[in-house]
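To start, the structure under review is shown below, and the notes come after it.
A protein chain is absent from this complex, but the other protein chains hold their places.
And then chain A:
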Amino acid sequence: MKADLPADRFELFLLGDGEKKVTWALDTRVPNTAIFTFNKEDHTLGNLLSSRLHKYPTIKFSAYIIPHPLKPSFDLRVTTDGSITPRDAIVQACRDVVQDLEVLSREFTKEWELKKITNIGRD
């Protein structure tokens, strides 16, 4: 087992040679279902995407698992209602979250500048 542990800490977040960020395969036993393996990612992305997918009416199932606590990857299983492919659903989820983050960035900047002005006024 010990030989399988990452030799360097940066192996937790740097893709290896030729390693892909995401690979995926269709689940042949269940329709409209695919399992995506995200390499060098953790709960930060896994839970974010899985939860976001739950909000879409076209998603019948979505959940993620980190198969081994010492291996820096997670599997995301997605089932759709057939009107969208699991792959497109994930891309959509990513875009929506990027958009939300963009809004958050603007909102935070706005608030921060405001706070700065009021703080100066107090001095």
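Quick notes on this structure:
FYI, a residue touches a chain if its C-beta (ideal position, glycine included) is under 8 Å from a C-beta of that chain, and two chains touch if they have at least 3 such contacts; residues count from 1.
We adopt the following convention: contacts and distances are computed from a predicted model.
The chain not displayed here is annotated in its UniProt record as "DNA-directed RNA polymerase II subunit RPB3", chosen from "Dynactin subunit 6", "ADP-ribosylation factor-like protein 3", "DNA-directed RNA polymerase II subunit RPB3" or "Ubiquitin-related modifier 1". Screening A:L48, A:I66 or A:I84 against the full complex identifies A:L48 as the residue touching the chain left out. Touching the omitted chain from chain A are residues 9-10, 12-15, 17-18, 20-22, 24, 38, 41-45, 47-52, 55, 87, 90-91, 94-95, 97-116, 119-120, 123.
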